[in-house]
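In what follows, a single structure is set out as structure tokens and then discussed.
Every protein chain of the complex appears in place save one, which is left out.
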Amino acid sequence: METVYKWLKNLATGAPDWALLGVAMLVAIGFLLAVFPGVFAFITWAERKGLGRIQNRMGPNRVGPVGLFQPIADGLKILTKEDIVPRRADGFVHFLAPVVAVVPALLALVVVPVGAGLVAVNLNIGILFAFAVSTASVLALFMAGWASRNKFSLLGAMRAVAQVVSYEVPTVLSAVVVLMVVGSLSTLDIVESQRGWFGWHVFKPWGAIGFFLFTCGALAEAGRTPFDIPEAESEIVAGYHTEYSGFKFALFQMGEYLASLAMMSIGVTMFLGGYLGPGSGPGVLGTLISMGWFFAKLLAMIAVVIWIRGTWPRLRVDQLLAFAWRFLLPLSLINIVAAGLWHFIPSKPVGWGVSAALLAASCWVLTRLNGRAYIEKRSYRLTS
Amino acid sequence: MNAAFWILAAITVAGAVLAVSQRNLVHCLLALVLFFLGIAGHYFLLRAEFLAAVQILIYIGAVAVLILFAIMLTRNVTGTEIPREILGGKWWTGAATAAIIAGLLAWAIRADRTTATPSGAAVLVRELGLTLMKDWAVPLEILAVLLTAALIGAVVIALEEPPHPNPLPRRGEGTPRPLGERPAAPSSAQTGEGKSGGAA
Amino acid sequence: MSAPVVIETQTLEVSIGPQHPSTHGVFRMDVVLDGEVVVKLKPVMGYLHRNHEQLAEKMPWIASMPYTDRLDYFCSMSNNWAYALAVEKLAGIQVPERAEYIRVIMAELTRLQNHAAAVGFLLSDCGAWFTPVLYAFRERERILDFFEAVSGSRMMCNYCRFGGVRVDLTEQTLAMARGIVERFPRFLDEFEKLMTENEVLMARTQRVGILPKALAIDASISGPMARASGVEYDIRKVDGYGVYPRFEFQVPVGETGDVYDRYMIRILEMRQAVKILQQALRDIPAGPFQNPAVKLRNFKIPAGDGYGRIESPKGELGFYLVADAAGKNPYRYHVRPPSFINLTILEDMCLGHKVADVVVILGSVDIVLGEVDR
Partner (left out) sequence: MSAFGKGLLDGLRVTAVNFFGSYFDKGRKERLFTYQYPEERAPIPENSRTFPFLVADDPNDPVGTIRCTACKICEVECPPKCIYIVMDRDEKGKPRQRPKVFDIDLSVCMQCGICVEVCPFESIKMDNDYEKARYGRFNELVEHLPDLLKPNAYYHRIKPTEAAAVDAKLKAEAEKKAAKAAAAAAAKPPPKPAV
């Protein structure tokens, strides 16, 4: 917003300040509303196509070149669908839930810098704001599940609440590491701190573990495989949005995808250097390149998410929660210690080594403690 | 005192009133969330963005969800109408309490001589952190120890191995019947290493 | 630690099915849940009842053959064989050697495609988003193409006849079968790499839905389910019907009897089936493929009763037939459907587990509702 504001000020000197500010605000909001739903439409296509190819299918290929217009066709179809509300549903809450699902996701995107200096609102508490609003999405899930008066929905809602609450903790703790080292909550500061050769936080031991923790948490909060139990289609039909159809269903889908986009964007910002990359910098060209870098990283993360969805089974509820409380949470606490060591040991190689060793050892211990409960080696007799 | 304040105030008050007047527990909760949001909006208005974010994170993300859990665990989840008797016609007691508290607060604000006007610039998180770490270090540490103890306790409870869900068969635990047509004995029972279990 | 606080909670009665993504057809489970834990489960069957047995008693013997295709519509070839075997036992019909080999080839190919699809669906129930199913279907497609080339139909084969089979295998179709058998181990390797050692899968399926050996025997569970529980029972070995005694193969047996064991037993059985197929395709003799003495029309059977059973991919599939003096149609016609009997044990396996486990356990039973409800 500020970039647009400065740019407008140079362009139209003399115009009243509030008008410039208003225009800049509109441009920033319009950009968000145009780009991220666009990306959402694109990734629905990419997901279907990618899953198709993974599964030896073609994926959508009828509407437009290689099926690219499929999201438009889907949208049109879903808009013309009948909107069904169960008779005994709580009408108002049922109506409100999809809206509540979309808004926090969009709000979280507000603080993400998509290019050099391109952030809709540069809050000095950026990351905290993003986490804060994204927690509100759990309410939407619960509202939907509860208002539908469907037992599958209710089960889905319960699972969603339990899951989001559990994964909130390691996710935030994994972010704390970055905030600690950078010393700022502002997303722009966080990105700028990652300048330099291999400066991305993911290339540091605590960053790698933090990125892993954050990705797990993000997958869980966005309800993606292998943590997609709130809407596990083979178990509880469609979870909390079982009773939604038509546009409300589309809103849920959008909210869900936007939430995962928001989490991924924050992940890119915090660990993958955000918009940084060769060629990004000030000036129009540099800004465009930096945007390109940001979206390239975002899409790479989404590709991995799709890839995982096409490959792994999902965990069970108790295993999921156990994974959060017994593996991710201790690891994230240790990660904070490791980052502190890294930060305060003056000699970098020594700090590197110490924190890496600490993390590796704790990973090993934790997997050993946890893995045995569930997994055992089997052998089979072959008789004649 | 601008329009934003009045709108937010209206939302906050409406949320508060709805939260105590609704008869459906979940509706109450949602109204409460509205109220929290209104408060967060006020913090934003006062340029206390950090406080606003924390308000959302803790009150909506944690407290409301905690209440949700309570509702889901204790009450009839599918039909959460609470009977009117809980209010029991004693609403005026509550109203009187509210009035007294409001009066006390108003008096306190009027009597307060310190002029804590918003400074214009946002309160920097760094300053907040430094204040907490310097001036309030001891209470903070006590709190931290308390919370860490709680966290460790939670982890310990979670680490406790639940009994494996292995239901006992209800029908027959009897000895296996000999199968009539089975050949004399499995002649060459050999142990084949199945493709299994890399990790254990 | 102290005893956990018991909170009085409302149990939730959920009807899973008859329209549900993972009940494998129109099957319903009345599940009573305490939170997510199953405290009661009642299987409700019969949504696909088609009166198969009664219909068969009103029809000529041969006319039931196409209906047996529709019992377990994944394995019509072995259903055909079981019915033909029962009639042949009853009427004392000799089957030419080539026909026996053809039947073995068909039955083992059926086993391959059924097991591939079954483990695929099981993994899909675990939440692996259709990838294993579609890999399995890729191979199954080839087998079905082969069935179509031989019998004319992909699933409703209607292939066996009393005293033989309907159509001979030509050199061309035999080459097709050899191609499938050659490819299949590669698919199995890929599939195992995809899933067998997947930690998530192991966590999901190990020690879930345990069926103890004694209970498996008492409830007359058969097929891969019984073998996963450690029951060494395979009708191909026990009865030695057809030409199975000539082939060298082994029967995999599990120990724990949980879902993972059932999964692994199916995988290992596919490997053994490939072995049998290699031998059968190598040794198949020339000769007639149909006993010329058996007429198709006005087929009569001397009075008596007979029970023919085979090891179908799902378990012991048996046909009990009684012929009266007229002998024109069955006096009594009874099917012992493996998936129906394997399903009776569902509640015992599911109690105490989560909802998510119920669908996985159901998937591991490998039911086909056409057979359960008949």
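Brief remarks on what is shown
Chains: A, B and C, in written order; residue numbering restarts at 1 for each.
We adopt the following convention: a residue touches a chain if its C-beta (ideal position, glycine included) is under 8 Å from a C-beta of that chain, and two chains touch if they have at least 3 such contacts.
Model, not experiment: these values are computed from the prediction.
Of the listed positions C:P21, C:G35 or C:P66, the one in contact with the omitted chain in the full complex is C:P66. The missing chain, though absent from the display, is touched by one residue of C:M45, C:C75, C:V133 or C:V200; that residue is C:V200. Taking the complete complex into account, C:E141 is the one of C:E141, C:D239, C:E255 or C:D305 that touches the chain left out.
Take chain A: the residues that touch the chain left off the picture are 50, 53-58, 61, 307-308, 310-312, 364, 367-368, 371. Where chain C meets the missing chain, the touching residues are 59-60, 62-67, 69-70, 131, 135, 137-138, 141, 145, 148-153, 156, 158, 166-167, 190, 193-202, 296-297.
Convention: only the chains that are shown with their structure count from here on.
Averaged C-alpha coordinates put the centre of chain B at 49 Å from the centre of chain C. Rounded to whole angstrom, the centroid-to-centroid distance between chain A and chain B, based on C-alpha atoms, equals 21 Å. In chain B, the residues that reach two or more other chains under the touch definition are 77-78, 186, 192, 194, 196-199. For chain C, residues that reach two or more other chains under the stated contact definition are 12, 199, 202, 207, 232, 237, 250, 252, 264, 268, 354, 357. Chain A makes touch with chain B in their complex at residues 90, 93, 123-125, 128-129, 131-133, 135-136, 138-139, 142-143, 146, 149, 151, 154, 158, 161, 164-165, 168, 183-185, 318, 322, 325-326, 329-330, 369, 371-373, 375-384.
Within the complex formed with chain A, the chain C residues making contact are 12-14, 20-22, 33, 35-36, 123-131, 134-135, 138, 194-195, 198-204, 206-207, 232, 237, 249-256, 260-261, 264-265, 268, 272, 354-357, 359.
Contact residues of chain B toward chain A in the complex are 24, 26-27, 30, 33, 49-50, 53-54, 56-57, 60-62, 64-65, 68-69, 72, 77-78, 122, 124-126, 151, 154-155, 158-159, 161-162, 186-194, 196-200.
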